[in-house]
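The complex appears here without one of its protein chains, the remainder shown in place.
Order of writing sets the chain letters: A, B, C, D and E. Residues in each chain are counted from 1.
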Amino acid sequence: MWAFIHKLGSPKWFYAIAMRLQPWFWTAALVLLAVGSVWGLAFAPADYQQGNSFRIIYVHVPAAILAQSCFIALAAAALVFLVWKIKVADMAAAVIAPFGAAMTFVALFSGSVWGVPTWGTWWIWDARLTSMLIQLFLYLGVIALRGAFLSRDSGARAASVLALVGVVNIPIIKYSVEWWNTLHQPATFTLTERPAMPPEMWLPLLIMVLGFYCFFIALTLMRTCSEILKRESAKRWVRELADEAPGGKR
Amino acid sequence: MRVVEPRAGLGVAIAATVKRDLTLMLRRRSEVINPLVFFALVITLFPLGISPAPALLAEIAPGLLWVAALLATQLSLDALFRGDHDDGSLEQLLLAPQPLAALVLAKVLVHWLLTGLPLALMAPLLGLMLSLPSGGYGVLMLSLALGSASLSLIGAIGAALTVGLARGGVLLSLLVLPLYIPVLIFGAGAVQVITLGGNAAPHLAILGALLAVALMLAPWAIAAALRISING
Amino acid sequence: MRVVEPRAGLGVAIAATVKRDLTLMLRRRSEVINPLVFFALVITLFPLGISPAPALLAEIAPGLLWVAALLATQLSLDALFRGDHDDGSLEQLLLAPQPLAALVLAKVLVHWLLTGLPLALMAPLLGLMLSLPSGGYGVLMLSLALGSASLSLIGAIGAALTVGLARGGVLLSLLVLPLYIPVLIFGAGAVQVITLGGNAAPHLAILGALLAVALMLAPWAIAAALRISING
Amino acid sequence: MAFDSLAALLAMGGHAPYVWPAWGVTAALLIGSAWHARAERRQRIRELKRRNRRERSAAKRDAPGDFSEREADDA
Amino acid sequence: MTFRLDARGLACERDDRWLFRGLDLSVAPGEVLRVEGPNGSGKTTLLKILSGQLSDHRGELTWGGEPMRRVRAAFLTNLLYMGHAPGVKAALTPLENLAWYQALNGERGSDAERLAALDEIGLGGFEDIPTAQLSAGQQRRVALARLVLMPRPLWVLDEPFTAIDRQGVDALERRIQAHAHAGGGVILTTHHALSALDAQRSVVLGHGETVQAEPALGSLHAGR
Partner (left out) sequence: MTFRLDARGLACERDDRWLFRGLDLSVAPGEVLRVEGPNGSGKTTLLKILSGQLSDHRGELTWGGEPMRRVRAAFLTNLLYMGHAPGVKAALTPLENLAWYQALNGERGSDAERLAALDEIGLGGFEDIPTAQLSAGQQRRVALARLVLMPRPLWVLDEPFTAIDRQGVDALERRIQAHAHAGGGVILTTHHALSALDAQRSVVLGHGETVQAEPALGSLHAGR
C-alpha cells in the first residue's frame, strides 16, 4: 500500500497510470452526460409546481455537489503535498482549484437563474446560498495566492496551507451561516422541503451527478499529466515520450 | 561630450509609462481582480453583519455599494507608488527630464482603468444581490465610473504623501477619506435619488465637475507630494 | 570553540519580542491611532452614504460597527510581518533557536493589544453616534475584544502567507475576509440579540470557543506560512 | 418524451429564459474546460518536441552525442 | 556647448553635526570625481544634493554657470544617477526595464539596441527572465546597462560596484574611464580600491566638522 502510494507519487508512474485510465473516464463522462441531459431535458416529467424550470436541477445539483467535493479533494491534495512532499499532489491541486471554482460558479449561476421563476428574485441571503458564495471566495483566494508568487514552489506551498485552513473553516462557516439565518427570521424559502421525487425525476439526476464526477476525474487526470510534462520537462523520460507522442506537429 | 538638449518625447514617455504599469499589473493578474473581489466581499459582509432582509438591504444598498467601492479603490491605491519607491524607480521617475505631473497622471490613469472602471462594471451584479430596485443600475454604473476617477486622483495625493513611510496603509485612509466625502455624497445621492424615482442628472453633473477640478489640480499636488516624500 | 548547547530562555525571547514590537509601534504613535481613526471614519461614511435617520441607523448599527472594526483590524494586519521581512529580521526570527510558533504568538499578542483592544474600547463612542440602543454597549465591547483576538490570529495567517509578495494588501483581504465570517456573525449577532432584548451569552460563548480554536491552531499555521514565504 | 414537439421543448413551457441559460452556461464551462485541457496538452507536447529538436541540432553542432545528460534521477 | 557642474559653499547638517561645510567642487568634461570617506561621513548625502534630490542644505549649485533651480530640466536631461537602490522593477524583465528608462528620456529605442547593451554588461541570455529571479549582482547589472544604453554626459554613481564580481568591477572601471576620455563627467563613491581608473580627483569627507580635500592625482578642487 505504502509502496504503491509512493510509486503513484512519482510523476512517471502517475503519468503512465493516468494516461491509461483517462480515456475510460472521458467515455463514461460523455455517455452519462449525454444520456442524463437528454433524459432530463426532454423525457423527465415536469414538476407539478415549478413546471419546466425544474429541469435546472439536472445541472444545478451536480455542480453544487461537485463544487464541495472539489474543495475536499483540493485540501486532501494539499495535505499530501505538504506532509509527504509528493509533487504530483500539488500538480493535481493546481488543476482542481480552477475547476472547483468553475463548478461553484455554475451552482451559483444556475441557482440564481432558477430563483427567478420560483422565488421571484435572483438572490436571497439564505444560509446555503451564502456559504456557497463564500466558498467561491475561498477558491479564488487559493488560486490568487498561488499565482501571486514568482517562485512556483512557494506558491504551491502557500496555496496548500490556505486550502487546509479553508477546509477547517468550511464546516464552521456553514454552521455559523445557518445559525445566523435562523436568528433573524425564519427562512422564507428552503431548498430541502420538497415532495419526494418519482424515480423518473431522480434517476436522470443520479446519472448527471455520476457524469459530472467522471468528467471531473478525467479532466483532473489529463491536466495533471500536462502539468507533469511542463514541470518535468527536463527529464529524459518526458523527452523520449514527447518524441513518440502523436499530435503537436502543427 | 556635448550637452544633451532636452528633447520633446513627452508622448513617448507617457505611453511607455502607461504600458509599463499595465504590464506590471497584468503580469500579476490577481492584482487586477483583487479590488473587485474585495468589493464583493465587503458587500457580502454587510448582510451577514446586519440582516438578510431584502427590504432593509434595498434601502441601504446605494450607500453600502458606494462605501464599499470607495474602500476598494482606496486600498488599492496604497500600492500605486510604493513599489516604485521601494526599488528606487520612483527616484528615477523624479529625475526624468519630463514633467512629473504628466507621468504621474499616466500612472493614475492606469490605476483607474484597472480598478475604478471594473468596479463600476461589476457594481450592478452586487446591486442585484442587495435587491437594489431596478432602474438604479445605469446610474449606479455611471456614478461609480465618474466618481472613481476622482477617487483615484485624490487618493493618489495621499499615496504620494505616505510613500516614504513604512506603513502607509492606514495612514493613507486617514488622509484621503475626508476628501472623498463630497464624491461619496453626490455619488450615493445620485443612486438614491433615482431609486426613489427622482432625477439624478444634477448629481451626476456635480460628480463631473468634481472630476474636472481633480483632473486640473491633482497631478500637480501629486507631483509636489512625491517630491516631498522623496526628499526625506 | 565548543558547541553551544540549546538553552531554555523561551520566556526571555518572548518577553523581548513583545517589548520590541511594543516599542516599535509606540515609537510611531500614529500606527496605533490609525486603525482607530479608520474605524471612526468608516462609521462616519455610512450615515453620509445611507441616511442620517436615527431609527434606520440604530437598526443597522451592530452590523456596521462590527464590519468596520473587522476592516480596521484587517487593514492593520498587512504590516504585521512586512517590516520584518523587508529589513531581514524575519529571516533572523526564523533562524532563532526558539520555537517559531511561540515568537509569532508574541507578535500577534502585541497586535491585538494595540489594535483590537483599543477598537473595543472605542466602539461605544461610535455606537452612540449611530444611536445604538443603550444596553448593547457592554456586549459590544466584550464581543469586539474577544472577536478581534480571533481576527488577529486568523489574519496573521494571511499576513504570513502574503509577506513575501510585493503587494500583499488587497490579496490579504481576499484570503482573510472569508475566514472572518463566523466571527462576524457571532459578534454582530451578540450585539443584535442584546439590543432586541435577548440573551447574548450563547453568542459570546461561541466567540470564546472560536478564540480557543484559533489560539491552538493559528500559531502553527502562521509559523508554517512564514517558513514558506521566506523560502521563495 | 415530456414535450409534444421540438418547439415545445425549446419553449420549455415558458421557462426557456431560465432553463436554457442555466444549461448553456454549464455546458459552456464543461466544454470549455475540456477543450482547454486538450489544447494545453497539445501545447505541452509541441513545446517538448520543439525543445528536443533544438537541443539535437545544438548537440550536433557542438559535439556528437545525445541530448541532455540531466536525467539524473528519473522515476 | 560643454557642461559644467559647480558647487560653492555646500554645507549639510545632520543631528546637530556638520557632515561637510564650505565645500566647493566642480565637475567638467573628462573629469572623474571620487567622493571618499568612512561610513557615515556624508557621501550619499552629498551625491543626492548634487543631483538635486535633497534641498535641506546650504550653498549654491550651478549647471553651466546658471543656478540649478532655473535649468533643472536641462540638467536632468544630462544626468544619469544611480543610487543605493538600483531602480529596477522586479516583475519586469531586463528588456522591459530598459525600455521604460529610454522612454522616460523621450526615446523609443529598439530591442536590438537594448539587447546589445545587456550583452555588453554581461546579462546576455537573461534578458527575458523577470528581474526578481536574478541574483543580487545581476539585478544591479540591469541598472548598470543604462550606462551603456543612454548617452548622458554626467554620471552620478553611488557605490556602483556593490555586489558586482571581480571581472565586472574591472569592466565597469574601464567603462567609466572611457566615458571620461570621451569627454563625460563622473562623480562616484566606492569603498573598493580602484585599479583601472586613473587620474581621478577626490573629495574626502571626514567625520564630524572637518572637511579635508586631497588631490589624488588631479588638482585640488574641493576644500574648505
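Here is the rule we use: contacts are C-beta pairs under 8 Å (C-beta built on N, C-alpha and C of every residue); 3 or more make two chains touch, one makes a residue touch a chain.
Every value quoted in this text rests on a predicted model; they were computed, and no experiment measured them.
Annotation: of E:29, E:64 or E:137, E:137 touches the absent chain (contact as defined above).
Only one of C:41, C:75, C:93 or C:221 touches the absent chain when the whole complex is considered: C:93. If you put the missing chain back, the residues of chain E touching it would be 14-15, 37-44, 84, 122, 126, 129, 133-138, 141, 159, 162-169, 191-193. Interface residues of chain C with the unshown chain, by the touch rule above, are 1-10, 12-13, 15-17, 20, 23-24, 27-28, 83-84, 86-89, 91-98, 103, 230-231.
Note that only the chains that are shown with their structure count from here on.
Considering the contact criterion stated above, the chains in touch with chain B and with chain E alike are A. Least step count on the touch graph, chain A to chain E: 1.
Set against the Cα centre of chain D, the chain with the most distant centre is E. Of the two chain pairs considered here, A-B and A-C, the higher C-beta contact count falls to A-C. Mean C-alpha position of chain D lies 53 Å from that of chain E.
For chain C, the set of residues touching two or more other chains reads 166, 171, 174, 177-178, 181, 185. Across the assembly, chain A contributes residues 134, 137, 140, 144, 148, 150-151, 177, 180 that each touch 2 or more other chains. Taken together, the touching pairs give a contact graph of some other shape, not a line, ring, star or complete one.
Applying the touch definition to every pair of chains gives A-B, A-C, A-D, A-E, B-C, B-E.
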